[in-house]
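Apart from one protein chain that is not included, each protein chain of the complex appears where it belongs.
Moving on to subunit A:
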């Protein structure tokens, strides 16, 4: 695991490590039992302050993503029972999405169109939800 820390407004360096680790777990790049690099390794490869790395690992521990084993290291935790924590590549939803993308590309769409469609659908869903919340509040 190699972290890339950039200077980003509003996103502290430790949050970037948290995000990147979670993303790697979702993508199945990191699997339960995998050891995360030590704070020293991250410092020496990425020039990141070890206190930043430790802060990120403590937060990942609180979120149940990793297990801190004192004196041994930091390991990716076994997935929680609910589907949300399953590695994306093994989820049935992923299989459906992959099929759909196959159909979209076969129909002549390019990658950009596919991304736009996903964004559009997410946006429409958000709008519907928000309207639902407002109506629910009034009732």
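FYI, a residue touches a chain if its C-beta (ideal position, glycine included) is under 8 Å from a C-beta of that chain, and two chains touch if they have at least 3 such contacts; residues count from 1.
Keep this in mind: contacts and distances are computed from a predicted model.
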Identity of the absent chain, which is to be given by its UniProt protein name, from "FdrA protein", "Branched-chain amino acid transport system permease protein", "Carrier domain-containing protein" or "ABC transporter ATP-binding protein": "ABC transporter ATP-binding protein"
Hidden partner chain, touching residue among A:71, A:92 or A:108: A:71
Touch residues of subunit A, complete complex, unshown partner: 5, 7, 9-10, 12-14, 38-40, 43-53, 55, 71
